[in-house]
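A single protein chain has been omitted from the complex, and every remaining protein chain is retained in its original position.
Let's look at chain A:
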Amino acid sequence: MRNVIELKKINKIYGSQVKTQVLFDLDLAIEEGSFNSIIGQSGSGKSTLLNIIGTLDQPTDGEVYINGKRTDQMNKNELATLRNETIGFIFQFHYLLPEFTALENVLMPYRIQYGKVPADKLKRANELMALVGLEKVKNNKATNMSGGQQQRTAIARALMNSPKIILADEPTGNLDSETTETVYNLLRDINKEMGTTFIIITHDRRIAETADRIIEIKDGRIALDI
């Protein structure tokens, strides 16, 4: 399998006066279609790493390749298009737009890129809502849903543009254990059925162990990779 993500010698230093180095010469390659988990103590640099992969943050030096294209030299508009087409984000907080309904939130990535929504895309959004089990509440405003429902809506939204990669930063951090289980099963199913590459940060070892690959970050370096 080819690598859909490649990081070469990534260093990340925060601050200009007081410098704190968070990532050290980090190399990482992620295979297409794989299901990966990142674990590590709080403050070890997991989110920083994921945000660099997602092109939301830039490394201080080193090279980032997404889908074979080098991203650390792209301009803001190129990055925006790349993110829209190839990366789906799921964060600890759902970040749904409270002014829109759940279904409209799911359609948002499509509308950002293409504007008008044709019938087949609307159908896809509806299918995604069914996939995450939210057919009944899809026309609710994002604020009129439970935490689990909001997070599942965010998952459906991340899938809307059929991205190659989904990056999830503690996606169940705000959910109870039962809902956590449902959400992870859902993510695994999507990985199997659609071949989407997943990188999930979690502090739950039990969940992490169900992944194809576990990467542990310690003080900005990869301490374990199995």
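As a convention for this text, a residue touches a chain if its C-beta (ideal position, glycine included) is under 8 Å from a C-beta of that chain, and two chains touch if they have at least 3 such contacts; residues count from 1.
The rule is short, and it goes like this: contacts and distances are computed from a predicted model.
K.L.:
Unshown chain, UniProt name, "Glycerol-3-phosphate dehydrogenase subunit C", "2-oxoglutarate ferredoxin oxidoreductase subunit beta", "Threonylcarbamoyladenosine tRNA methylthiotransferase MtaB" or "Lipoprotein-releasing system permease protein"?
P.N.:
Hidden chain identified via UniProt as "Lipoprotein-releasing system permease protein".
K.L.:
Using the definition of touch stated at the top, determine which of A:111, A:192 or A:206 touches the missing chain.
P.N.:
From the options A:111, A:192 or A:206, the contact with the absent chain belongs to A:111.
K.L.:
Of the listed residues A:21, A:51, A:179 or A:210, which contacts the missing chain in the full complex?
P.N.:
A:51
K.L.:
On chain A, where is the contact patch with the chain that was removed from view?
P.N.:
Missing-chain contacts on chain A: residues 47, 51, 54, 56-57, 76-77, 80-85, 89, 91-93, 95, 97-100, 108-109, 111-113, 115-116, 157.
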